[in-house]
Each structure stands twice: as C-alpha cells, then as structure tokens.
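A single protein chain has been omitted from the complex, and every remaining protein chain is retained in its original position.
Moving on, here comes chain A:
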Amino acid sequence: MEIFSSLGDGFVIALTWQNLVLAILGCFLGTIMGALPGLGPSNGVAILIPLAFTLGLGPTPSMILLTSVYYGAMYGGRISSILLNIPGDEPAMMTCLDGYPMAQQGRAGEALSLSGVASFVGAFFATWGLIFLAPQLVKFALLFGPAEYFALFALAFATLGGVSSTNQAKSAFAAMLGLGLAVVGVDTQTGVPRLTFGEVHLYDGLDFLVAIVGLFALSEVFIFLEHRHGAADAEGKKIVIGRLTPSFSVLKACTPTMLRSSLLGFVAGVLPGAGASLGSFISYSMEKRLVDRKGTFGKGDPRGVAAPEAGNNAAAGGALVPMLALGVPGSGTTAVLLAVLLSLNITPGPLLFQNNPDVVWGLIAALFIANFILLAMNIPMVGLFTRVLMVPPRILMPVVAMVSFVGIYGISGSSFDLLVMIAFGVMGWVLRKLDVPLVPVILGTLLGNTMENNLRRAVTISNGDYGTLIDSPLSIGLWTVAIVGFVLPIFVGRVVKARMHARRDTEGSLSD
C-alpha cells in the first residue's frame, strides 16, 4: 500500500543517528517538563524552540525534537498527579482522581507503570489513526459547527456529576463556580470587558494553569501548614510503594478501558479547540458510567488511572490531525508546533501531505519511535520517580511551593499572576475544608469560555433562534447521550449506593 511505503520512507528519515538522539533527548526533557507542575507540554515545546534554531536543525529534525517533547510531556504529566495529587499539566488532572488514592494505598509503582502503559496504548493507536484517518477525520471535524460544539461541551458537563465527589450538589456548585470564573475577561463576542475592574491583566481572563497550580499545589501546602503542629500525619505515615509493575490481571481488566478511552480521546483531540483536557475528561467520565459498578472510581481504581491517561495521550495524537491537515491547531501545544512549522517556511494545510511529504512522514515515524522510547524510559524509571514520595512532607512541601511560584512566574513573567495563584490557593484551601471537589472548578474555568462562545455563535448565526441547537442529527445524538448520562445515574445511583453500603459493611472502612 502507498501508505506503508510512505511510512517506510518516513522511518528511513527518522532512523538516522541524529534524529534518534534528538528523539531520545526530546522524550527525556519532555517527561521532566511534563512532571513539573505548571510546565505543561506547550511550555516545554516553546522552551526548546530556540534550541532547535540554535542547532540549525532543518524542518524534519526540528519537528522530531519538538514532537518528542510534546509526547514526553503528555507522559510526564501523570507523575506528579499520582505521587503528589498535583497535576503536572491540565490533561493530567483526571489522573489525580484515582492515581493519588492508589499511591496512598501503597500502589504508587503500579499506578505509574499502568499509566505508562495506558499512555503508550493511547498514543500508539492515535498515531495509527493519524496515518489512516487524517483525510477522513478532517471531514468529520467539519461536521462540528458551533451548535454541535455546544452540545459536546454540554455532554461533558452533564456527565460530570459525581465524577469526583459523592455529593452531587457540591459537584454542581463547584462546576458553577468554575463557569463563573471563566466569565472574567474581555468577551470575544462583543469586546466588552467583564469583571476585570479596569485591570489589564484580567482582560484575557484567568489563566487556567495559574488556577490549577493555585487550587491543587498551593492549597496542598496550606493544608500541610495547618496540620503542622499535630504532625502525626507528616511524620508517622509509612509510605509503601508496592510492586513496580502492574499484574497481568490488572492489565487485562484495563485493556477494554484503554481501547475505548483511546478512541474517545482521539476523537476529542481531532476536534479543533477541544483538545487533550476534554479527551481525558470525557474518557474518565464515560468509563465511570460504563464500568464503575461497585463505586470504586475515585478511590484508587486502576481503570480510573488507565482511562484518562489513554484518553489524553490519544488526544495529543489526534490534535495533530487538524494541525497538519487544516493548519488549525487542536490544542495549545499544536498551536506552538504550528508556529514552528510556519517559521521553517512550511505551511500546514490541505496541501501539506503533497508538498512536504518528507516532513509529514518523518514526523509520523518519529512519533512511533518516541512512543517506544517513552515506554522503555518510563517503566524502569518508575522506581526513581516513586522515591519522591519518600521525601518527608516538611521538605517536599516547600519544594512544591517553590516550584509553583517559579513555574507560574516563568509562564507569564508577571507578578500579578502570582497574586492570582495565591488567591486560588486560599480558595482551594477553603473548598477542601468544605469538602467541595476541585476538579469541576478547573473544568468550568477551562471549558466554560469555549462553551459559552459556541452557544453565542450558534445563536447569533441563527438570529436568536435557540432551535438551532438541536438542528442536526449529530447535535441531537450528543444531547441524547448527555441527557441519558445525566438522568440515568439518578435512578441507577440508588441501587449502586445501596450496594456500596452493603460492601462497606462487610469489608469495614476502606476509604480514608
């Protein structure tokens, strides 16, 4: 087949010594950057652009280096989610939900290696999807007008209830809080600043990276400070890493989850503007709806680790589809890659596959290679990463605080963002005291703007007729899934809860 011969040419390009070294270097640096809270894939790629230019690399080696960083950062994001309950980047947020409880139960090594495998599966299938489906997927993305996007986001929020908390009302409150925070900034539909109080730093809205690091990392530090005197927790907790590789039965149990999540994540990645966060989010909540019969999600279920990791890595591959084929970035990181391509005088777009086949196929081959390198790199290094957990909190927490401040200042270079981060930290501390889940707050902040804009675009296009929202088969389908996903748990929930109680009685108190 033509595809395989092109791919073969791609491997010939990618398998030179220089390109292999670049791929290994990129994977390694990417993993580190992904693991540091605040330094996500887009920053990781941006930081290394000057390196690519200084080395005088051509288009293909540059892209190999930078996409290795991209994939590496997607892998790395999970590490601090699992070990510290602080997501290394936005898409890794969902991994906290089950990864951290697993670490607390002494299964950190298992969670890390399992999520490494899940990342590999997601990225591997996404890369195949990129090869075979890129032209068709572009057509699929074109089915999504503003109304369909709005339905997709509504679906995401409808399935949110109970994702991260047992109390639906608190979940809903948190989501609303997040949506409210998303309103801050200049409204792109009218150009009017909202809730900015004349402060130019707020014109672009609240940066969700700032929000994430504040809510998760800083509030963790505050909680630690609060408990410092009664230091039983800090001193006495014996941390067990557990086995470093997942057992075969766990892998087998997670396989269907990984496959489903890869598919969902890939689709979410292909849609411009949806991106990896939505991919991991939808994968997790769908998986919870589908297989969480015993209510173990959120309490350290391995499938809850596998789903978002497969989902977000698949989305990372998927996001390359619209970037290469349409010149429209599917995520923040692909926007950076797009800029690099442009400054190398390569115009991504419908003709890229014809005009620069060496770049495209070399890149795709490099993705495969990077994927294997990352798997090989991540499994043996699990032991190294888990040592982080051995560091006592009195040393770890100041480091977390320092990394948060340096990371956020590094992103924007503005001290204003540091103040915003501290405000979010205090807010996170209060919300934790009230037992309000933090994830919906972030999701609201992250997705709220896009959701609102698409609603308003749809309604403006239809001259104020809200009927447009359910005008196409696709949007009707999305709404149906959303409504079923929202209503069903209310009825089924009772049964599940009863079962959970029964289980709790027999097993005693397992949850912390």
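Rule of thumb we're sticking to: a residue touches a chain if its C-beta (ideal position, glycine included) is under 8 Å from a C-beta of that chain, and two chains touch if they have at least 3 such contacts; residues count from 1.
Throughout what follows, contacts and distances are computed from a predicted model.
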Checklist entry - Out of "Succinate dehydrogenase subunit B", "Bifunctional protein PyrR", "Tripartite tricarboxylate transporter substrate binding protein" or "Response regulator", what name does the UniProt record list for the absent chain? => result "Tripartite tricarboxylate transporter substrate binding protein"
Next on the checklist: Touch as defined at the start, partner being the missing chain; which of A:L152, A:V213, A:L326 or A:V481 qualifies?
Outcome noted: A:L326
Checklist entry - Which residue, A:A35, A:V250 or A:L338, contacts the hidden chain when the whole complex is considered? => result A:L338
Checklist entry - Out of A:L225, A:L290, A:L351 or A:V487, which is the one that touches the chain we can't see? => result A:L351
Checklist entry - Which of A:N19, A:S42, A:S285 or A:N312 sits in contact with the chain that's absent? => result A:S42
Checklist outcome for this item: Residue list for chain A contacting the dropped chain reads 29, 39, 42-43, 45-47, 49-51, 53-55, 141-146, 186-191, 198, 200-201, 203-204, 272-273, 322, 326-329, 332, 335-336, 338-339, 342-343, 345, 347-352, 406, 409-414, 450, 453, 457, 460-461, 463
